[in-house]
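Only one protein chain is missing from this complex, and each of the others stays in its spot.
Here is chain A:
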Amino acid sequence: MTTKNTIAVLVNDHPGVLQRVSGLFGRRGFNIESITVGQSEEVGLSRMVIVTVGDENNLEQIEKQLYKLVDVIKVIDLSSKPMVARELAMIKVKAEPPQRPEIMGVVETFRAAVIDVGTTSLIVQVIGDTEKIDAMIELLKPYGIRELTRTGVTAMIRGNA
């Protein structure tokens, strides 16, 4: 059964490591839906969070193939455990003065924020899981979206684990 899987990969913070990991996905025919990278809690190590679509065999192969990379320290299948996943999006939406109150209403409902105001546009920042951001985009579409950027998902296991 094909599902969406979220994997955290702890890697050496060496030049080229992102290329090694993303190259591995490409070469082996694994799909990357989103990939985020940044510093981890330990100096010298980065944490990548990769969202991938595939079946159980795919996921097992991805984990095993990742472990073959010398720069990969640890691979964690986050989606097999209770996790929190968040993504940030910025949406530049067309907003003539008459539409603004309506748009502000949507922003407040989603507990999003307006982070820039132009004469005919607003930049809305929204943080949440992928579904929430998708919903927000749907609601803003009728006003006209001029530009959209999303960070991709980052995630962690809930609780003390």
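Quick note on the criterion: contacts are C-beta pairs under 8 Å (C-beta built on N, C-alpha and C of every residue); 3 or more make two chains touch, one makes a residue touch a chain; residues count from 1.
We adopt the following convention: contacts and distances are computed from a predicted model.
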Which of "Acetolactate synthase", "Nitrogenase iron-molybdenum cofactor biosynthesis protein NifE", "Glycine cleavage system H protein" or "Branched-chain amino acid ABC transporter permease" matches, in UniProt, the chain that is not displayed: "Acetolactate synthase"
Contacting the left-out chain in the complete assembly, out of A:Q61, A:S79 or A:Q99: A:Q61
Contacting the left-out chain in the complete assembly, out of A:V49, A:V72 or A:V153: A:V72
Residue ranges of chain A at the interface with the undisplayed chain: 11-12, 15-16, 19-20, 23-24, 27, 57, 60-61, 64-65, 67-73
